[in-house]
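Only a single protein chain was left out; the remaining protein chains are all shown in position.
This part shows chain A:
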Amino acid sequence: MPAPRCASCHKARAALRRPRSGQALCTTCFCASFEAEVLHTVVAGRLLPPGAVVAVGASGGKDSTVLAHVLRELAPRLGISLHLVAVDEGIGGYRDAALAAVRRQAARWELPLTVVAYAELFGGWTMDAVARSTAGSGRSRSCCTFCGVLRRRALEEGARRVGATHVVTGHNADDMAETVLMNFLRGDAGRLARGGGLGSPGEGGALPRCRPLQLASQKEVVLYAHFRRLDYFSEECVYAPEAFRGHARDLLKLLEAARPSAVLDLVHSAERLALAPAARPPPPGACSRCGALASRALCQACALLEGLNRGRPRLAIGKGRRGLDEEGSPREPQPSGPPTSEPIPGF
């Protein structure tokens, strides 16, 4: 049986059904709809105002490739300029190949590219070194826990170096839904509360950050890349099989098969959560070491590095961070850096 006709142009045969609306669209109308949705997300949320210098977190993977491609198309209309920032975590055999893909993209799109390396930023600690340090502790390595925190810090640093006013990352709806599941599964009320909305306005001097693709399901991102013939790097990080996120991802895939809208529904549910008073996290202060936003004396990145440097990598992992003797409460937050734009409305 042939595919139904496109619900938009009624001429071409449909190529897919959009998960949220159930609408069957041809490749041309789907790509146009996808791009229009990203534009709408950015404009309605006032995420990237005219004149913004936008640092795009670029890993060479499918999401950041699609993000950079779409933003590049929209840049003239939005009045923004783009700068690719790639993070080199120091994962042999994986990151080098991915960076090669980013360099090809930068050349093809004629966009400036800056690479920041963990080794340089974090006193020689590459992810391979972290993995060795956390290996053999009996439980799973948890090196991915380090990477998530350190990568965000590295991206921030890279963005500062290129004079960016905003940071964008390619997180899609599936990533957001997986994060919601992970936070529930770990009882992390603080992250559940902070995780929703379109992005962070940039407290404590951090640059405003947003995720223009967050309403697009992963399936749509992959199909968009396919229909637009975009070249991306598609290998799995060598440490990924050990990451807790894998469990959340497996569960999400099963749920999605039964109910395609489950991915977006999960994200929307989390955004509508109100925490019980006892669960609400205290207002954050500033890290006593580096000044970044922190809910305890040390920010997550400094606490993790402290554990690594003391030869006790698990010090800062898990509830309570019992192993780390942190005196007192965080410092008063510094006055914010550059004035932020209007508050980002939650969705």
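List of remarks:
The criterion applied here is as follows: a contact is a pair of C-beta atoms (placed from the backbone, for glycine too) under 8 Å apart; a residue touches a chain by one contact, two chains touch by 3 or more; residues count from 1.
The working rule: contacts and distances are computed from a predicted model.
For the chain that does not appear here, its UniProt entry gives the protein name "Ubiquitin-related modifier 1", which is one of "Prolactin receptor", "Ubiquitin-related modifier 1", "Nucleoporin NDC1" or "Large ribosomal subunit protein uL15m". Within the whole complex, the absent chain has one touching residue among A:14, A:99 or A:192, and that is A:14.
In the complete assembly, the contact with the undisplayed chain comes from A:172, out of A:41, A:114, A:172 or A:300.
The chain omitted from view is touched by exactly one of A:101, A:223, A:248 or A:308, namely A:223. Between the chain not shown and the residues A:132, A:253 or A:272, the one that touches is A:253. For chain A, the list of residues touching the undisplayed chain reads 1-4, 13-17, 24, 27, 59, 61-65, 170-172, 175, 218-219, 221-223, 226-227, 234-237, 240, 249-250, 253-254, 256-257.
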